[in-house]
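Here's a slice of the assembly, chains where they normally sit.
In this document, chain identifiers A and B correspond to the written order of the chains, with residue numbering beginning at 1 in each.
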Amino acid sequence: MIKTIYILNGPNLNLLGTREPEIYGAATLTDIEDACAEKCKAAGYGLSFHQSNIEGEIVDQIQRAGKDGVAVLINAAAYTHTSVAIYDGLKTLSIPVIEVHISQPASRESFRQQSFIAPVATGSISGFGTNSYLLAIDAAIDSLK
Amino acid sequence: MIKTIYILNGPNLNLLGTREPEIYGAATLTDIEDACAEKCKAAGYGLSFHQSNIEGEIVDQIQRAGKDGVAVLINAAAYTHTSVAIYDGLKTLSIPVIEVHISQPASRESFRQQSFIAPVATGSISGFGTNSYLLAIDAAIDSLK
């Protein structure tokens, strides 16, 4: 059976590419999904790609990934900074968890300085636009070896 | 085509009028919707009025307002004080955003002193009961001129 990598995306990421492209780039979330799918396929992995604006649905997806996936990449967006529920969900996982961000939260508002994802993630990658996702796939596959 | 004003209401506001009327007044959320609809209609605007207890659904509605609306009035209730996701959603909008509160949060619990809505709103109106909504409609229409 094919091994599946889960990529979970948080609130407002469905707007990527159409809003503030000067900040977040011109790539849409579908573009990112396509690039990730291609990369996973080339490496012999399946991809399960999700986006939700609802904190609890992301918790649901984390639980599903815990059952069916081999790794979780998560760009929790705004929930990165406020969600103990996602923190708790990720802590129950025994597979690699990689925190991903398109931009660099450390150079933004002060309330973005706290991450509830980082302490329960294997590793974190931020600031490289779409490439953050692709590097994270490399990192995930590497840590699965 | 008629221009539509979105009014978004956060958690527990569906209980208005039936619980603690001595604090929040006797008007139900439906009474408020009716008064707003009447005022919008008189000014030649449509009204799209919503309530949700779910943070992510309010983000959905903000995104919809960004596509179809000319202004957003938002009483985020409890999420005013905790939601970076709503903050991020509102920041993507290029139409007027008006923060509305029935009561005066500044004279309540200390955790209500921080608003994630105010910094990304055109303006804020609080403390006037149902009238806060009607004043906000006036303000929205004025800033659309």
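Rule of thumb we're sticking to: a contact is a pair of C-beta atoms (placed from the backbone, for glycine too) under 8 Å apart; a residue touches a chain by one contact, two chains touch by 3 or more.
Bear in mind the structure is a predicted one, so any value in this text is a computation, not a measurement.
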| item | value |
| --- | --- |
| Homomeric complex, total chain copies (2 given) | 12 |
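Heads up, the rule we're going with is that only the chains that are shown with their structure count from here on.
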| item | value |
| --- | --- |
| Turn needed to bring subunit A onto subunit B - CA fit, degrees, nearest 5 | 120 |
| Chain centre separation in whole Å, for subunit B relative to subunit A (CA means) | 31 |
| Parts of subunit A lying in touch with subunit B, wherever the complex brings them together | 10-12, 14-15, 19-20, 52-57, 77-79, 81-82, 111-112 |
| Residues on subunit B engaged by subunit A in the complex (per definition of touch) | 54-57, 59-60, 63, 66, 82-85, 87-89, 92 |
